[in-house]
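A single protein chain has been omitted; all remaining protein chains appear in their positions.
Right, subunit A next:
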Amino acid sequence: MRGNHLRKTLLTALLLAPATLWMVVFLVLPFVAIAVFSVGERAPEGGYQAAFTLAQYANLPARATAFWNTMVLAPAGALACLLVAYPVAYYLALRAPERWRLILLALVVIPFWTSLLMRTYAWMYVLGGRGIPALLAYVGIEDIRLINTPGAVLLGIVYGYLPLMILPIYVSLERLDRRLLEASADLGATPVATFLGVTLRLSLPGVMTGFSLVMILLLGEYLIPTLLGGGKVFFIGNALVDLFLQSRNWPFGSAIAITLVLVSVVVLIAANRISTRLSGARRVDLI
């Protein structure tokens, strides 16, 4: 009995070892390094110089605009994604013919096989002067500028993160017990009331999962605003890139990175709480 138990424990430890090692080496250690950097000082030529000071954290307001832009972009982008994704997921789960469903789902996922950078570059050409504006010029509409506008950034975000929103919503809708919809109708509810009271409500865990997934990724986004926004809109991700790669102020960059991680954790916890409350007693795991 005892030997058996010991063997089980050993096996568990062995199976968990690669993941644990991975987390320690690539997540915990870098995080510790960044925490140490964040209380240091910038060396005169840039980089890091050992010290113990909270000056970097005191300086956080210097990037207040970047934090603010991010706090607006992340939920707004996630919301835009949601508005596009929900009807798609709804159609896939409840309306699409059975035999088409798998193909349609595959079509949603296939763009993920190409890197986000490549797909965003493609948009640069579609929206750039030789893309849609050139076509418009053919029909006499001259000098239309699409690239480097807030609209282009929003489009890039929705396009880039759509599958991450569709899939969790699809899963929660697909599990929906159809008999509940019939019951609702039998009891005299209009289709709209059924949708709001039953379908939407029961799919909320999926909505919250998708929403927080997209939102957390957007908190660190810097590629899309740079490529489709012309670098004019400055998010916290852009601030980080500049601090590490341009002004080489590692301590300040580290302090911002730590703050960003903390903010992400708070967002996650809040989203988890909200979704638990909305969907009654059911607990939802976001990760």
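Quick notes on this one:
Basically, a residue touches a chain if its C-beta (ideal position, glycine included) is under 8 Å from a C-beta of that chain, and two chains touch if they have at least 3 such contacts; residues count from 1.
Please note the rule applied: contacts and distances are computed from a predicted model.
A chain of this complex does not appear here, and its UniProt-recorded name among "ATP synthase subunit c", "Phosphate transport system permease protein", "Carbamoyltransferase" or "Extracellular solute-binding protein family 1" is "Extracellular solute-binding protein family 1". Touch with the chain that is not drawn comes from one residue among A:V39, A:I147 or A:A271, which is A:I147.
Set against the missing chain, the residues A:P44, A:P97, A:G140 or A:G188 yield one that touches it, A:P44.
Residue A:G230 is the one among A:P87, A:P111 or A:G230 that touches the chain not shown.
With the whole complex as reference, residues 42, 44-47, 62-63, 65-66, 69, 124, 128-130, 133, 145, 147-148, 226, 230-232, 234, 238-239, 242-249 of subunit A touch the missing chain.
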